[in-house]
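Before any comments, here is the structure.
With one protein chain held back, the other chains of the complex are shown just where they sit.
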Amino acid sequence: MSQQVLAKDKGVEEPAKNSGISKRLSDFMVSYGIIIAFLFICAVLSVISPYFLSTNNLLNVLRQVSINGVLAIGMTFVILTRGIDLSVGSLMACSSIVAASFAAGSEASFILVPIMMGLVTGLTLGAVNGLLIARFAIPPFVMTLGMLSMARGLTYIYNDGMPISNLDATFRFIGQGVVLGMPVPVLLFLGVFLISWFTLRYTTFGRYVYAVGGNPQAAMVSGINVRRVTFTVYAISGLLCGLAGLMIAARTGAALPQAGVAYELDAIAAVVIGGTSLAGGRGRIVGTLFGVLIIGVLNNGLDLLGVSSFYQQVVKGGIIVLAVMLDRSRLSSS
Amino acid sequence: MSQQVLAKDKGVEEPAKNSGISKRLSDFMVSYGIIIAFLFICAVLSVISPYFLSTNNLLNVLRQVSINGVLAIGMTFVILTRGIDLSVGSLMACSSIVAASFAAGSEASFILVPIMMGLVTGLTLGAVNGLLIARFAIPPFVMTLGMLSMARGLTYIYNDGMPISNLDATFRFIGQGVVLGMPVPVLLFLGVFLISWFTLRYTTFGRYVYAVGGNPQAAMVSGINVRRVTFTVYAISGLLCGLAGLMIAARTGAALPQAGVAYELDAIAAVVIGGTSLAGGRGRIVGTLFGVLIIGVLNNGLDLLGVSSFYQQVVKGGIIVLAVMLDRSRLSSS
Amino acid sequence: MSNNLLLEASNITKSFSGVPALENGVLRLRPGSIHALCGGNGAGKSTLLNILMGVLPRDGGSIKIEGRDVHFSSPKDALGFGISMISQELEPVPELTVAENIFLGREPKKAGFIVDYRRMFDQARDVLGELNIQIEPTVKLGSLSIAEIQMVEIAKAISQNARIIIMDEPTSAIGERETELLFEAVHKLKDRGAGIIYVSHRMNELFRIADDYTIMRDGTFVGTGSMGDIDRKYLIDTILGKELQEEFSKFNVPGEREILRVEHYTRHGEFKDISLSLKEGEILGIFGLMGSGRSEFLNTLFGINAPHDGEAWIDGAKFTPRGPRDAMDAGMAYVTEDRKGNGLLVGSSIRNNISMASVKKVSKLGLVSSRKEAKVARLQVENHQIKSSSIEMEVRHMSGGNQQKVVLAKWLQTDPNILMLDEPTRGIDVGAKREMYRFMSEFSRNGKGVIMTSSEIPEILGMSDRVIVFRKGRLAGELSGSDLNQDNLARLSS
Partner (left out) sequence: DEPIRVGAATYGLQGEFMQLWSNSLQRHPAVESGQVEVTVFDGRYDALVQNNQFESMISRQYDAILFVPIDADACASAVAMAASAGIPVVGSNALCNTDQLAAYVGSDDVLAGEMLANSVLTQLDYQGNVVILEGPIGQTGQIDRGRGIDKVLSEYSEVNVLERRTANWSRAEAMALMENWLTSHRGQIQGVIAQNDEMAIGAIEAIIASGLSVNDFAIAGADGITDALTAVKEGHMESILQDADAQAQGGLDVALRLVKGESYQPLSPIWDEYSELEWNDGQSELYYVPWTPVTLDNVEQLLEKRAR
């Protein structure tokens, strides 16, 4: 607990008032200290490893983060409403195996069929989460933990625990194709990012997400259908799990029933590193983007440097804590 | 005004007075709906499986839950202060390997040395969590996620990624011994439970834990040292991870560096199923006990019934959601 | 007449877990009128209003709007019928801007789903401007003081253009100046033909603006009529159900010994160069307009924040608190202004709240004696007539005024010598106020001292031996004796 708990922002605003642009800039930096942390990590990595800054490698990083990125964006919606979605890894695996079953071998269906099946699977399971959480007030942690287990079981049941490979080339394009020099998964991730950013920033639904997370009672009294908003964020998360399922199957060329175990931790980590509060109502999707990138750059950079895996874990954990520490201390010192 | 106060009070208390015991009982049931869920699950299992209710099997269940139980109790303290400890699995592994290194082979030290080393390792790492969270306001999720990674790395580094087996017989007694017909791990778990229950219920520290979780600012203004309380709960969680580390090494006869991966989910699940709110300030250690037991009984019961692993996951997830749903709907309907 | 009613609620009942909160709720609202809903703390006013707004479901009774029976299942329905509400528990969404809060749920839109920010900010500016509220619509609500948040909520309710506007204690957190702004707005609404249901424990206000009254006591309807037909004493006595003796009972006598001395206290951006002293047996009032820095000063004095400059002494000994604990050890207690934000554990029992700052007093060797703790809690509940089903009741289920009493009880339990009260009568009823005043006198009679801030001028005048006036974070003057009057307060503070 910082000592200034009771002091409002007055101190922050007054000295800044004189200087328009520099104030905006410093505001920006304060809200996005995590960007600085990110740039700093990048700078260090590019000094140590000559390969880091190559276009090729940067594209690699983007491609590598795209799946966690898509999941983390769905997670951002959920966490903004004070919720949590632990089932993302399982939902992704389930969607990927359902989609793959329509895209494998010689009887592969028309490309839109597996795509739709994957998205619908994710959406449906996410909607079940949303329905039970919104309707029966089951704590999101418990509901989505239950779903983590149930969806995983269903994934195994669906294809008897066997992976599905030999996927249709058109389908694999989702994960391996390149359009205008950009890998398709990266384009998908950026597309999802832009739509979500726009939604949270400019649409009424976006306002409602923040309101429900910031003060559900106030949202309710203002005539917002809190249940519907709650339901919708889990459905969105589910839908994005579906998309991630398509992406992972297409990228690795196979749908594995055991894929995505523990992915929820990375997705939540990205959101929280990005400054979104688990207490709801506060945070931004841009933060999540940089949270995702920090995790991705660390994984990539430490691999590039060939740091031994034991030390990698120590270093990665330490840097994440440090980055957030710097970010938060900027906030409280100013 | 005082007349009305009295009148009102009477109106409230009267209906209750006639039925002292039954009211208390129903109060109890409402607050501990999860106990009913637990008894119900046990009843069903004992009907389906003739083995379930045997003393032998019940002891098995207790022995199997004791490690998650110890972790979940530490987690309860943390969650009551609005925190979370994702690092429990890693801390447990780290403590177990440090302890085992003093209890292995022919040069095994005097039994107290490995025990102290294990406990101190857990305590120290937990204290690091607590210090950084309390002092630098790092979000607990990020700090303990970082620690999850760092402690795991250290565990691998400590013994070059190799397991340590061949443990001293005295040491193994912690995991395999039986005293007065009760397995030692069960006794340890129950001891920890009783001490923690007592602490939360009857000590000033317990009060502070609830106050800090219920409203940290109010706690601070009321003269409670919020930082110290925050620090202490993570240290407690760490210490209990140390104990769990001793227990798991002694039980399986070896300390494995990869032990305890994803144990945090089970521990948190037990706490939340037991009715403790992730928003802090509300919950009871008795609830956690039954949360731990529900998870344990389900694992054991489904194994006894020979349910296939795929379906087990579906059933287990479903039952956990259902149990909590019943618990919560009791609360809201009354 | 009944056909002309904007709203008619009859026989509304509601109970919580079998405990009746409302047994016979009645309210008849005429269009173009301001209707005072009166009653002591816990009388069931908020419960009734929440039912009217669709926040709570009713157990029984009927609600008619313009003669039509209505059943609201959520506030959305009520809003659809042209009802809006300022609820007693402020409901801000701290991370949204002022404008977003004002227009929450009815944002100006482009293309059906995109928020038209330009229009929203413009409209918000208009709404605030019309009410003369000087708050930027683009700042986050969370950065405002409680008073400012209250003003935003007022702006929000008014801007909804409702036919029926419910105001549950809209003035409890704001000063006289802001109250005037509110009244102007309320009159405009009334002239437009809207009906306003107005709840306040400040009797002066009711007589100034209300046309009709309804009195409730203990969840039952007691009477209704025209404000013009009754006087202050009748209203108070009917609310309380008994006669009230004098309103301000003041019998403390300030002594000579200085128990607190502050010199040149400064915190940049909050207040500057504040010096004052408190004598034993004295009640020291601090007056100022909203945002003048009174609360910040008290926070600093209590060790919550550190001063950037200045010194303080308690009983002649240097006092440099590193936190509230030090201040408490030096004999201070501080009833903060924001009871939900930093006063209460709303999810805990009355018992836990009361013992929270003084657990050690009911403990030995770190063990809490539940028996002692309960006894202490029961004593406080009795002394302050805190209305509750038992000491195990969760504070969030209590009425606003009773919550305030719990905060006071908590601090009294620490047995302080210097009691600092920031807006101590916020939301408490006339009977309880009188008890509070009595208590303050009683307390300071025993060689202790009280520092009190209040935005209610009569209260400040009635209770203080001496008043320090703050203006924009600076000391504007000190008033005592015959200088202590309304005009001087107004002059110095603005």
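Going in written order, the chains are labelled A, B and C, and every chain counts its residues from 1.
By our rule, a contact is a pair of C-beta atoms (placed from the backbone, for glycine too) under 8 Å apart; a residue touches a chain by one contact, two chains touch by 3 or more.
Fair warning: this is a prediction, and the values are worked out from it, not measured in the lab.
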item: Chains shown that the absent chain touches, full complex; value: A, B
item: Touch with the omitted chain, as defined above, among A:N57, A:T81 or A:T204; value: A:N57
item: Listed residues A:A134, A:L256, A:I294 or A:V314, member touching the removed chain; value: A:L256
item: Residues belonging to chain B that touch the chain removed from view; value: 49, 51, 54, 56-57, 60, 63-64, 156, 160-163, 165-166, 176, 248, 251-254, 256-259, 261, 299-300, 303-306, 308-310
item: For chain A, the residues touching the chain missing from this view; value: 51, 54, 56-57, 60, 63-64, 67, 156, 161-166, 172, 175-176, 248, 251-254, 256-259, 261, 299-300, 303-304, 306, 308-310, 312
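Keep this in mind: only the chains that are shown with their structure count from here on.
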item: Mean-CA-position distance for chain C and chain B (Å); value: 41
item: Centroid distance [mean C-alpha coordinates] between chain C and chain A, Å; value: 42
item: Between chain B and chain A, distance of the C-alpha-averaged centres to the nearest whole Å; value: 29
item: For chain A, residues contacting two or more additional chains; value: 5-6
item: Junction residues of chain C - those touching two or more other chains; value: 304, 323, 336, 342
item: Residue ranges of chain B touching chain A (in the complex, touch as defined); value: 82, 86, 132, 136-139, 141-143, 145-154, 156-157, 161, 216-217, 220-221, 226-227, 230, 262, 265, 268-269, 272-273, 277-279, 309-318, 320-321, 324-325, 328-329, 332
item: Chain C - residues contacting chain A, complex; value: 53, 55, 74-76, 79-80, 85, 87, 89, 91-96, 100, 104-107, 109, 113-115, 117, 143-145, 267-270, 295-296, 299, 304-306, 323, 336, 342
item: Chain C to chain B touching residues, read off their complex; value: 17-20, 40, 42, 217-218, 240-242, 302, 304, 323-325, 327-328, 334, 336, 341-348, 352, 355-357, 359-360, 363, 366-368, 370, 385, 387, 389-390, 410, 429, 431-432
